[in-house]
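Just one protein chain is left out here, and the rest sit where they should.
Going in written order, the chains are labelled A and B, and every chain counts its residues from 1.
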Amino acid sequence: MILAFIEHVAGAPTMLSLEVLTMASRLARKMGTQLEAVAIGPKAVAAAEILSSYGVSTLHVADDQRLDDYAAAAWAHAVADLAARVNPRVIIGTASDRGGEVIAHVATRMTMPMAANCTEIVPGDPFTVTRQRWGGSLLEEAHLKGTIKLLTIAPHALAAEASPSRTQVATDTFSPALEDKDFRVRLKISLAQARVVVGGGRGVGSAEGFAALEELAGLLGGAVGCSRAVTSLGWRPHSDQVGQTGTRIAPDLYIACGISGAIQHMVGCRAAKHILAINTDPGAPIVAQADFAVIGDVQKVLAAVNAEVRRVKAGEPSRSPA
Amino acid sequence: MSGVPAQARVVVIGAGIVGNSMAYHLAQQGWKEIVLIDKGPFPNPGGSTGHASNFIFLTDHSKEMTLFTLDSVRQYKELGVFTQSGGVEVARTAERMDELKRRMASSKAWGIDAELASPAEVKRLVPFINEKIILGGFSTPGIGTVDSLRGGTLMREKAQAMGAVTVVASTEVTAIDVENGRVRRVRTDKGDIETETVVITSGIWSPRLARMAGASIPLSPAVDQMISVGPVPLFADTVGEIKYPIIRDMDTNGYERQHGGDLEVGSYDHRPILWEPDDIPSIGQSKLSPTELPFTKEDFDESLEHALELIPDILGDPRVGIRHAINGLLSLTPDGLPLLGETPEVKGLWSVAAIWIKEAPGIARCVAEWMASGVPEIDPSGSDIARFYDHQKTRAHIRARTAEGFNKTYGIVHPREQWESNRRVRLSPFYEREKALGAVFFETAGWERPNWYASNKPLLEEYGERVMPRRYEWDARWWSPIINAEHLAMRDRVGMVDLSAFAVFDIAGSCALDYMQKMCVVQVNLPVGRVIYTSLLNTSGGIKADLTVMRLGTNHFRVVTGGADGMRDRKWFSDHLPEDGAVQITDLTSSWATIGVWGPRARDLLQSITDADVSNEGFPFGTCRFVDIGPVRALASRISYVGELGWEIYVPFEQGSRLWDAIWDAGQPHRIAPVGIGVYGTTGRLEKCYRAYGNELEQEFNLVETGLARPQVKPQDFIGKEAYLKQRAEPPAVTLCTLTIDDNTSSSGFKRFMMGREPVLSPQGKRLVDRHGRGSYVTSAGSGPSVGKTILMSFLPPEQAKAGTKLAVEYFGEQYPATVAVAGPTPLFDPQNTRVRS
Partner (left out) sequence: MNILVCIKRVPATAGQITLTPDGQDIDTRYLGFTISPHEECAVEEAVRMIEAHGGITTVLTLGPEAATDQLRDAMALGIERAMLLETDGREWDPVATASAIVQAIEAERAAGRSYDLVLFGNESADSAGYQVGVRVADALDLPCVTGIKAIELADGHATVRRQTESGWETAEVSLPAVLTVKEGLNLPRYPSLPGRLKAKKKEIGRIKPQWQGGGLEKIRLKLPVQAEHTVEILGTNGDAGAQLVEVFQRLRLL
């Protein structure tokens, strides 16, 4: 039997969990065994409806109020308890932050090895997996040992695919024997704003030209940075310089205005989650490395975007593009 | 966007500072259809320009390199990318302090404003330096930094704006096709470009590109470690890139320069780390760029300690971090000079490689002029890629010499200093005999040449103080008083000199006479058996070569030139051969060994071993013929570079030792001395005021100035004739003069001996400058044991170029009184030349 660990929001399985189910049901077919699922919290019962399209025969639901909030050790305890009872050959989960953490705890509890971020599974003996390294830049083919195979599936390694034929999903609600120490980590959820740095290069045009960058940074609650060329020209103080000989930054968004994207500069902002390039030259190295780009003069682009952001912040409707 | 032009006037490969400068200067020369190509993106395609430290120190002991640098600074200033900061070279040792005085002299010779500074004065200029560990500094206000990426971009854009250049980025050259020894096309991953001219400006990749065409660019990529530390609190308020002077910590091979809020610390102190051009990573394989390799910390730790000693206030601050550290790649060559000019292997394939930021635009202008007109303003002969013999292009030689040269980057390099690696490559047949006589070998173009012989030590007693002993260690380094003793013995009796390092070419064919007339300044249509000394000129009358020519047949000439100049001269001859094959050149250098036998007893000696008539009438000066010496048939040529009666005797290489023994044995009754190149190259020729190529003779000076103009000009046309006639019609801007030192005693009581390249000044210590702006300096210096004086040569403006003029020569910070002994070519010793004609 294959046991899939399902994450859900109020009974709706997450997209990554559906991917896992797709992978797991194919694996179950290959191994000639059945697929069962485990989910945490009483609301998970509602997932049975969707799971029926993924070849799941039984949905095990861990029912304990203390499990409502995420608690990795407790969730893992629940899964491990279940596994001890139903004796699966494979336990499979998502490689999301939570999925990965829970399966890792399950693995230690069961003293089994685990393979994270798998993209392919070839069952048998040896049991072979292909898994991601280096954030997916490299793949490893490995043999996963242990009497129970624990693994997580890399996000988007395959597309979730509901089967046209549905199964009858039995629901098995169980109460794991939790301990106090499973709740040593206490969780709260809060919302926070992402961080932004607005960087300027020679293409900003002048020291005065940075006013537009200052404004955008102010509107987005971010900071202003600049390239080495700009400090060399005396437009900005050296403390603003981003790059291999300046400050390294790791914002959620780096807005690179009029910066060519020389490697010396990119080293400083490689940890940025997203890069938005504003540049006159569509062939500039920065554009090739960016996630988003606007082609054009920095001052013209910023004038438009600043006006638009001001409008949105003032509660006026966004102006649609012409 | 993709694709390349189908044809081009010239393809410049590599868009670093050199390639951009080349594209610009070729456009300035009026060239169109220039394609500038690089495998990387612009503006920084990933070569050495992208990580260069970008500072420019002005003074080099080499005139050529200094002129390139000064021209480059002028160009950078015009582009608006130069920031003047000043710079100081500091000394931690007394020996270095002396070297700084020597650099001071070079600055004066080349006209660079500089001064020596006390530790306190250095501290005033550089407030963060620890002046307690230095003895002083050499401060040059004109030093500064450049934005070389920006400078290159501006030049490229100017060339584009002129409509002369097509720029092709991210395109890799895959092949260079050569047909009949000429470049035909460049193949790239985006298509082929038909062209007859290719300029390789590919820095550390140049050897790979040259190899595609079957040519050699002998350089090795080598690591220069550099770190950048910051943020430096002191620099926080600096507006722009640099405010404080750049420091070179010469004794530890390190440098420190402000770069915005950071201080860059670099070093040439670590072990030489050489790379193979084929092993350099691609752009994709590199973390930063192909020329910015991972920093190897342990190699740099010692440099860190040195830097910390010198700059404790900044570098000892725990808030100041090492923000960036690389093993940067740069190009090193076997002799430390750039690789410029058309490759001797392939017509139309030009090398502009092994160039630092400080000299790039100047060199580019020079090479562009060279390509367009053949006559660059600055003489690039020292950097001419044609200077190398094949053995100097081997991997073994390149690696050995670049490794040895690396730590000399800031070294105190004696002008006569010898290389230690890869010696004993070219040995004359006399080598074993010479070794047995205790020869001390110096190297010329791979040849081991005796500079003096330990076996001549007894002569020191014979000549006593006449050998002009040197008691100051620097002056006596790589030198021996035996040289002067050998000199005197030769003048008194007879000496034998191994001259096998001569380059020897036969020029023959149905049109050889016409061809030689075209090449040579002097009349070559003389009877068979005559020997001439002639110059070769470039089209503007600059001196391209000087050499001797033996006429062996109506259309058969044998050219003999210096070993160091041989390959360059051969290319000059080859480049002018008629295309129809009516003249051929054959390199016989490795076929003939040569012994010079000179001195008053040379005739007696030679007569004793040959049946040939060697009397003055039977074998007059300036003639050559084959003579039998025992079983050896040798070619004897009655000329002399030391001003004595005698012959150069050429012998087939394998019979060399037989000839040596014959002369040696016959010389014993005459007390023959084996004589080294110390005499032949310096003392002998200086007493006779004979000029040497690379010292007095170069493309920047003409025959009138050097005193080599003959009374008559031959009616036949020759290269440079028009310019030469014009030069003859004008009063010379300078005249090459011979000077002697009046008193060479220094303030510390040592007698001091100049070595060349010192500034020649007015008695008040002012620079002498001619009407073209050229300063006077010592072109050659040495002892004249027979005249008992230190002899110097120098080009002097007309007011000073008179016998008896009192002048001064600066040497290690002191000025020595000197007098013009002769203006023009008249020898100091034996002015009537009776000895050579006796």
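One rule holds for everything that comes next: contacts are C-beta pairs under 8 Å (C-beta built on N, C-alpha and C of every residue); 3 or more make two chains touch, one makes a residue touch a chain.
Note that the structure is predicted; figures quoted are calculated from it, not measured.
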Self-check item: Touching the absent chain when the full complex is considered, from B:307, B:501, B:536 or B:836
Solution: B:307
Practice problem: Sort through A:44, A:114, A:160 or A:224 and give me the one touching the missing partner chain. | Solution: A:114
Quiz item: Who touches the missing chain here, A:73, A:169 or A:212?
Solution: A:73
Self-check item: Per the touch definition above, residue among A:25, A:132 or A:227 touching the missing chain
Solution: A:132
Practice problem: Check each of B:98, B:196, B:317 or B:404 against the chain that is not shown and name the one that touches it. | Solution: B:317
Exercise. Write the list of chain B residues that the hidden chain touches.
Key: 229, 279, 281-282, 284-287, 293-295, 297, 301, 304-305, 307-308, 315-323
Exercise. Kindly note down the residues of chain A that lie in touch with the hidden chain.
Key: 70, 72-73, 95, 97, 100-101, 104-105, 107-109, 112-117, 128, 130, 132-146, 152, 181, 184-194, 196, 220-222, 247-250, 252-253, 271, 274, 276-277, 282, 287-297, 300-301, 303-305, 307-309, 312-313, 318-322
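Just so it is clear, only the chains that are shown with their structure count from here on.
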Practice problem: Can you check how far apart chain A and chain B are, centre to centre, with Cα atoms defining each centre and the answer in Å? | Solution: 62
Practice problem: Can you check the complex and tell me which residues of chain B touch chain A? | Solution: 1, 41, 43-44, 46, 50, 147, 149-150, 169, 228, 230-231, 235-241, 259-262, 288-289, 292, 323-324
Exercise. Enumerate the contact residues on chain A facing chain B in the complex.
Key: 228-229, 231-234, 237-239, 241, 244-246, 260, 262-264, 267, 283, 285
